[in-house]
Every structure is written in C-alpha cells, then in structure tokens.
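The complex appears here minus one protein chain, its other protein chains still in place.
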Amino acid sequence: MAIQRRRFLRGAGVAAALGLAGCVSSNPLSQSDESGDETESQQSPEIGDDELTLATTTSTYDTGLLDELHPPFEEAFGITVKTLAKGTGASIRTAEDGDADVILVHARGAEDEFLQEGYGVNRRDVMFNDFVVAGSEDDPAGIEGMESATDAFAAIANSGETFVSRGDDSGTNKKELAVWDESGVEPGGEWYQEVGKGMGDTLVQTNQIGGYTIADRGTYLSMRDEIDLAILVQGPLEGGPTILKNPYGVIPVNPEVHGNANYEAAMAYVGFLTSPRGQDIIDSYTENGSQLFFPSALGEEANFGQYVPQGYSAEQADSLSKRDRQFLYWVDTHVSNDY
Amino acid sequence: MSLSVSPGEVVTVVGPSGVGKTTLLRLLALFRPPDEGTISWDGDDAWALSDRERLAVRRRVATVFQEPSLFNASVERNAEYGLRVRRPWSDRIRDAISGAIGVSDASRRVRDALETVGLESLRDQNALSLSGGEAQRVAFARALAVEPDVLLLDEPSSNLDPRNTAVLEDAIADARDRGVGVVVATHDMNQAERISDRVAVLLDGTIIETGPPEQVFESPADDRTRRFVTGELVY
Partner (left out) sequence: MFPLTATLPDASWTYFFSIVAVSLYVSGLAVAVSTLVSLPVALGIGFSEFPGKRAVTAVINTGMGFPSVVVGLLVLLVVSNQGPLGDLDLAFTPEAMVLSQFVLATPVITSITLSAVEGVGDDVRDAAFGLGGTDADVALVVIKEARYGIVTAVLAGFGRAISEVGSILIVGGNIVYSDGTSYTRTLTTAITVEARQGRYEAGLVLGAVLLVLVLGVNWLGSWIRSRGRGRASGGGRRSP
C-alpha cells in the first residue's frame, strides 16, 4: 500500500483538525490497502519472495522519494526492500563488508573507488539534482547571489561566520570538501563546525546556530517548512556553478566478492530504478510543489561513462593485446583443461 | 580434644565469648571439614563419606545459630523450610506452582513445632516482623520441625528475656525427652547448670574438662575451670 510518508504528512494537518475520529476513519483505508498489497506479494512468490538490503543516503530517504519508489518495485518483483539510511561513506562501507546488496549514493569519486576495488558492478546513473549553499537570510558574510561556490566559501571563511559541515564522509560532505579544495581555503578554526550528522540534522543545527552550510536541494526543499534558511548560492539547476552538481548512482554489490549478496534482486532494483516507470516516479515526485530529483538514466545519446570509473580510458580498454590477454585469462580460468 | 553426644542427652559447651564455641558447632554440623581430627557419626568419619551419604547425615542434624536468621516469608514457611528441602525437587516445583504447603504430615510437624515454642497463632505473619524473642523461637521451631536426631544450638537465649528463655529451655528438655541429642553452646553458666546432663568446658582452644554439671561447677578437676566458673578468670 505504501504509506506514503510525505503524503501522510500533508494529511496530518487534516487529521489534527478532524481529531482522533478522522484519523481512525482514515485508517481502515490504509489498512485494507496494506493487506491487499500483502496478498498480492503472496500470490507471486515465484517472482521473488526475496529481501533486498539497500544502503543509501539520508537525502534519498528523508525526502520520502524511496517511499514512492519501493512499493511499486516490491509489488512488481515480490522483493521486500530493507533500507539502511546512512551517509554515502557509511553506505559504501556497509556494501564493502557484504552487509548490503545494492547502494544508491551520490559521490562519484567514492563510487569509482568502490567499482575499481571490485566491490561493485554494473553502475548506472539514476538521477540528479544539485547542491545549494544555504544560510540565514540576513547573510552576514554577504554571499547572496554569488555565482561561484568557491568564492562564496572563501567569503564565509574570511568573514569568520559559522560554517556547519556534515563531517560524516557523506556525499554532501565529500562535495563540500571538494569545494573547499577548489576555493583554496583550508577549512578549520572555530567558525568551522563538523557536526557528524545527517543532512536534516545539519540543516536544523545550522538554522539554530545561524550559520551557513551546503545541502542537497532535495533535502533542503523537503525541510523548508521546518527551517528558516535561505538559498544564498544556487546550484546548476537554477543557473549556479556546475561544481554544485549532485548526481546519484546505483551500484549492485559484486556477487563474486560477496557470495551472499542478492545480486538478482539488486539488478532487478537497478532495472526498476532506471526503467521508464522508475524514472517517471522520480520525475513526478514533488515536495511543496518543487521537483526534488531529475531522472538521468535514460537518454537517446549513449552514455558509457556511467558504467565505468571516470577517466577510464577507452583506448586503454581498446588495446587489442589487452583484450586478447583478458580473453585468454577467461579461457584459462573458466574452461577446464580436459575440455 | 573430644566431645560426644548421645540420644536423649543435653551437652553444653561453656566458655568465654570468642573461644571457638561457634566454630566447634559448625564443625559438628559438617559446615566444613576439620583441619585435623575427625567428626564421627555412629562411628563413621563423616568426611570420609560420599557427598550423598554426608548429606543424609547432615539431615539428621538441625542447627540454630545465635542470630535467628529467618527468611523473608511467613512464620509457617520458615518453620517448614527444613522439611521442604528434604522433599524431592519434583514435589517442590509442583508445590511452588500450585502454591500448596507440602504434605499433611509435614504440616502436622510444623504445627507441633510452632506449638512447642508457643507461636502457632503467628504462623501467617511475616517472620521479619517478629520481635527478637519471637524470632529466636521461630528459629528454634524451624529446627524442631525436621525432627532431628541431634540439635545444635549456639547461644540460643542470648537475645531472649527470662520468659522466652524459660519457654526455650522447656522446649530443649522436651526434645531430650523425645530422644534427641542436644549440644548447646553458651556462655551462661546458670543456664548450663539448669539444662545440662553433661558440661564441656572450652578454654584456650580445647575442651579441658567434661563432666556432669554438679561436678564441673562444684568440684572442677582442672584449676582453670575453677577460676573460670568463679569468674576469677576473665577473658
């Protein structure tokens, strides 16, 4: 059935107005939906009857997107998804330990490392949005409207105003550090606070302190009601610098590395996310009237870059002798001697 | 040193506080093996027996210490404790589940024991709410209820007023008349004189003299005994 959490949030006001009776009366509806869903998955055990552990970022989880995506996936494949909402770094570590089957994350550099070390296979682009620099509306560092994120960061550093960092090795944290790197400022000192929390927590804390932070647009939009922070530097979705781009990728765990990984379910998940239906759900998911994520899996143009680590040289892969060696290696390892 | 007790006999061990009367009783009750010497039962060295046999011997003895040490439960439950531990576990578990109070024979013994110390009216009361004298009498009844062959009493009336002491001494005499061998450790010479068939004097870590009370108190053989009973020897 999908208790669509966000939708419920919208309904919560109504429920409050109607009081207990209103809420109770709305309940049988959701319950009947739920039981219908259960019988349906019971009717199709031949498809899967399976469990899939997804390690993903708090940004996809807290925005409520996964609550829209998972019910139709579960219904279609008979697979129950168990979602671990962590930072990108923690998600990748969980997958490296073989405790997750698939990851949905947003830090291309870390994803590439994950692929190169053999932990993941068959990466696909899924969607994107962008990061924004948010801060209190009075903007003491005066960065509002800057067109360069690096300049804005440098201005914050120079003004000594508080900057709140996730400090949790998440995708957002990695992006933030990349921007500091570009700006030539070494973040540190009393104005730089690492909170080690998720995006929502960090926004809330920034709001209370009255400082600046970098946030993915999705989480920012989904939390606009709870905080008074304004977007001071836009990301590329609103004409901002491309350094603030935020692409999400999905990577199944390599079943050759972790034999217990549910690779088939993971590939089904990748297939669903990158299918026209999955992409459509992403495209139509809105919060407070704003679209949070933009699908990027499908396109008429070939996009080989999504499958391999960035900078992976086509020439190098194309080298005939290397191909030959690889083929001979396959023959060597996969064909028995007495074939 | 040597100390023996026969059925239907009251032996008192007298001596100043701290001389080792309690230790002696604990050895007799088979709490722990003696460093040297033997504790014999019907001629058998108790510590040479198997654990099972020694338990059987221990269960012919009941010990009452100076402190009543009652359990946080009703007087009746306290008094029947010794009987309860002698029953098979299967019965005890069944009783615990059904809340039953054991077999009727056990109930009778418990009633008799409480009657002997004059406390049957308090049997449903919690033992910890009793006065010191009542508590000591319950402790005594708890030992009587198992109908032991030998009763070991450590300073049984040290916390009692004269009236309670009289009740207790009557009960001791009563047990002796029923053929129980009683060993009483006491520092109270008058009590020893009143209740004993034989008196053993424990001084300087050993029994220096044993005999009927008249002999020990009137014409002691050992000079230390004379000095102790006359109060000349102060410890």
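General remarks:
Each chain carries a letter (A and B) given by its place in the written order, and its residues are counted from 1.
Here, contacts are C-beta pairs under 8 Å (C-beta built on N, C-alpha and C of every residue); 3 or more make two chains touch, one makes a residue touch a chain.
Computed from a prediction, not measured in an experiment: that's the story for all the values here.
With respect to the full assembly, the chain omitted from this view is in touch with A, B. Screening B:Val11, B:Val117 or B:Ala139 for touch with the missing chain picks out B:Ala139. From the options A:Ala76, A:Ala134, A:Leu203 or A:Leu292, the residue with contact to the chain not on display is A:Leu203. Of the candidate positions B:Ser6, B:Ser129 or B:Thr230, contact with the hidden chain is made by B:Ser129.
Only one residue from B:Ser40, B:Ser69, B:Thr206 or B:Thr230 touches the chain missing from this view: B:Ser69.
Taking the whole complex into account, subunit B touches the unshown chain at residues 26, 29, 31, 55, 58-59, 61-65, 67, 69-74, 76-78, 81-82, 85-86, 96, 99, 101, 124-126, 128-129, 139, 142-143, 146, 152. In the full complex, the hidden chain is touched by subunit A at residues 1-3, 5, 8-9, 12, 15-16, 19-20, 23, 27, 30-31, 34, 37-38, 53, 58, 62, 66-67, 70-71, 74, 80-85, 97-99, 197-201, 203-204, 207, 222-223, 226-227, 258, 260.
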